[in-house]
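Attaching a single structure in structure tokens format; questions to follow.
Omission of a single protein chain aside, the complex is shown with its protein chains in their original locations.
A, B, C, D, E and F are the chain letters, set down in written order, and residue numbers restart from 1 in every chain.
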Amino acid sequence: MEESSRPLDALNEARNKRVIIDLKNGHQYVGKLKAFDIHINTVLDEAEEREEGEVKRKLGTVFIRGDTIITISPE
Amino acid sequence: MEESSRPLDALNEARNKRVIIDLKNGHQYVGKLKAFDIHINTVLDEAEEREEGEVKRKLGTVFIRGDTIITISPE
Amino acid sequence: MEESSRPLDALNEARNKRVIIDLKNGHQYVGKLKAFDIHINTVLDEAEEREEGEVKRKLGTVFIRGDTIITISPE
Amino acid sequence: MEESSRPLDALNEARNKRVIIDLKNGHQYVGKLKAFDIHINTVLDEAEEREEGEVKRKLGTVFIRGDTIITISPE
Amino acid sequence: MEESSRPLDALNEARNKRVIIDLKNGHQYVGKLKAFDIHINTVLDEAEEREEGEVKRKLGTVFIRGDTIITISPE
Amino acid sequence: MEESSRPLDALNEARNKRVIIDLKNGHQYVGKLKAFDIHINTVLDEAEEREEGEVKRKLGTVFIRGDTIITISPE
Partner (left out) sequence: MEESSRPLDALNEARNKRVIIDLKNGHQYVGKLKAFDIHINTVLDEAEEREEGEVKRKLGTVFIRGDTIITISPE
């Protein structure tokens, strides 16, 4: 995510890489970033939901509504 | 939901398949994805509301307002 | 609400039929669906407010602001 | 509010009649509906604020911001 | 605020008069209505903040962001 | 902030003067108003964060996102 000037460029560089997504309700999703849009609606593949570092649920693919997201960072 | 580049493409691939929808209030709806729009307003058929894995209510068809949704994933 | 491809088509098929509307504050309204718009602002006729299955208040006609709604489903 | 197809038509039929407005914070306003707009910003005349059925405050005219409203129904 | 058909007309009639503004966080501001816009961003002059009827803070002029407002009514 | 008819005119008159900004989370920022926009995104210079009247943190310059603001008033 270096040398980019717009936030979505940074997300674009993370495409197909594993990312950690922290949600407003305290939940955390980890998976391969497949898609996102300007609302930060996001799709992860090979995704899992984690709670305090432990896997709570394996989801395969998951669509996450953008307005529930706080941060997206590389795993 | 493979090989799609926009989040709504991923939802489109899930059409007519069973999905799990997690809401901001902690409720969970499971059913066949019949329709959705850019606000993520969603219609499920053969739907049921679940609480901690158990069926709480059978709804048949249900319209879910998009801004109440956190995640949509295949069952 | 079968065979429709957009969520509002599904609501349109429910017009003049009795529906259950669940709100974000936990309240539930039941009545005949008379009108709705793209914000999901909704008007019910012969409406009643229910709390845990029991009728709390009879309202006749009621206008419900769309952003307070979680789900709309046939009674 | 019969035979109208859009939610704001229903509000229009209630103009100059007494309505009950329930707010998201649990407060209730009762008065004559003088004006509203597409945001459901609303003006009541001869208005009073009620708490559990009892008059808490007499307001004369009151402007209510639309995004605080849950329901509007005839008294 | 009589005989107006749009909510902002009613606010316009209250211009330069003293109004009570109730906020979503329970605070109350009282002062002379100097300005407002379509978001209901509002400016009061000779303003004071009140808590349960008692003056808590004298503010002179105050700008209030519209999305924090529930009601505006004449003092 | 006298004789202005739009809320942002009033903010403009406060430019380069010290203002108190109250936030939705109860925090308070005090500083010289350097910039604002239509979302009420705001920049203060020589800013400090206060809690119940006492300085909690000195910040120099601070950007405040508009949707977190309740009121802006002269110090």
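Here is the rule we go by: a contact is a pair of C-beta atoms (placed from the backbone, for glycine too) under 8 Å apart; a residue touches a chain by one contact, two chains touch by 3 or more.
Nothing here was measured: the structure is a model prediction, and the numbers come from that model.
J.: In the intact complex, which of the presented chains make contact with the chain not displayed?
T.: A, F
J.: Which listed residue (F:R18, F:K34 or F:R50) would be found touching the missing chain in the intact complex?
T.: Of these options, the touching residue for the absent chain is F:K34.
J.: With the missing chain put back, which residues of subunit F would touch it? List them for me.
T.: The list for subunit F reads 23, 25, 27, 29, 34-37, 41-43, 45, 47, 59-65, 67-68.
J.: If the missing chain were put back, which residues of subunit A would it touch?
T.: Residues touching the hidden chain, for subunit A, are 1-2, 4-11, 14, 24, 40, 66-67, 69-74.
The rule we apply is simple: only the chains that are shown with their structure count from here on.
J.: Spell out the chains that contact subunit D while also contacting subunit F.
T.: Intersection of subunit D and subunit F contact lists gives E.
J.: So if I look at the partners of subunit A and the partners of subunit F, which chains show up in both lists?
T.: Both-contact set = empty.
J.: What chain is the most remote from subunit D, judged by the mean position of CA atoms in each chain?
T.: Comparing chain centres, A lies farthest from subunit D.
J.: Hey, how far is the Cα centre of subunit C from the one of subunit E, in Å?
T.: 34
J.: Take the average of all CA coordinates in subunit B, do the same for subunit E, and state the distance between these two points in whole angstrom.
T.: Those two chain centres are 42 Å apart.
J.: Show the residues in subunit A shared as contacts by 2 or more other chains, in ascending order.
T.: Residues of subunit A never touch two or more of the other chains.
J.: Treating touching as the only link between chains, describe the layout with one word: line, ring, star, complete or other.
T.: Basically the chains just string along in a line.
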